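Below is one structure, written out as structure tokens, with a few remarks after it.
Excluded from the complex is one protein chain; the other protein chains are retained at their positions.
Let's look at chain A:
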Amino acid sequence: MTLVLRNLQIVIPLRRAVLRRNMEALRHILGVKEYDLGVICVDNRKIQLINYQYKKKNCPTDVLSFPFQENLAAGELPQPSFPDDYNLGDIFLGVEFIYQQCQEQKDDFYSVMTVTAAHGMCHLLGYQHRSEAEWRQHRITFDVWKLLTVMVKPSLHIQPWETLCHLEAVLPCTRANVRVIVSHDNCCFSFHSCTFAPDAA
């Protein structure tokens, strides 16, 4: 089904083809290719507006997800009755926010953006991290190695272990995993720790 990309901002120049390829890879790995998905790239101003409107947080952020299916159990793919309802929902990517973080951490913009989008897709699939308990409880189990083979291409300029780090960071991982990430890539962890930590009550 359709992956709709929208670029609503002028701050960060985007390569749409690269973003689409990475997003298609993610959809393939997560087994959700038959569902529609919207990925909307916005600047700090717009994502701050949405963040405030829907989450009452008046600050820019990296990603916000809006599932099409409400109350989806984590890990269960939606089984709609009508073909039109084969829709996961929309992910808003704060590309300006992500870019700024990447500049600070000297990280690759497109790979981080893909990881951030993967985080957003996990939310669309029902995974949450509103509390630490929930964070620990919801663990995604899918074939990491399969993901590695798809994502690690020379054109992405990232090494397999980096991808693994990104993946572990994006998944609701155990503390042990976090330690692994730290030992491999401090930058990666420091960036993701703030994003993937359980939400403050």
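Convention: contacts are C-beta pairs under 8 Å (C-beta built on N, C-alpha and C of every residue); 3 or more make two chains touch, one makes a residue touch a chain; residues count from 1.
We take it that contacts and distances are computed from a predicted model.
Here one chain is missing from view; checked against "DNA replication complex GINS protein PSF2", "Elongator complex protein 5", "Complement component 1 Q subcomponent-binding protein, mitochondrial" or "Presenilin", UniProt names that protein "Complement component 1 Q subcomponent-binding protein, mitochondrial". In the complete assembly, the contact with the undisplayed chain comes from A:L8, out of A:L8, A:C59 or A:A73. In the full complex, chain A makes contact with the omitted chain through residues 2-10, 13, 15-17, 19-21, 24, 38, 40.
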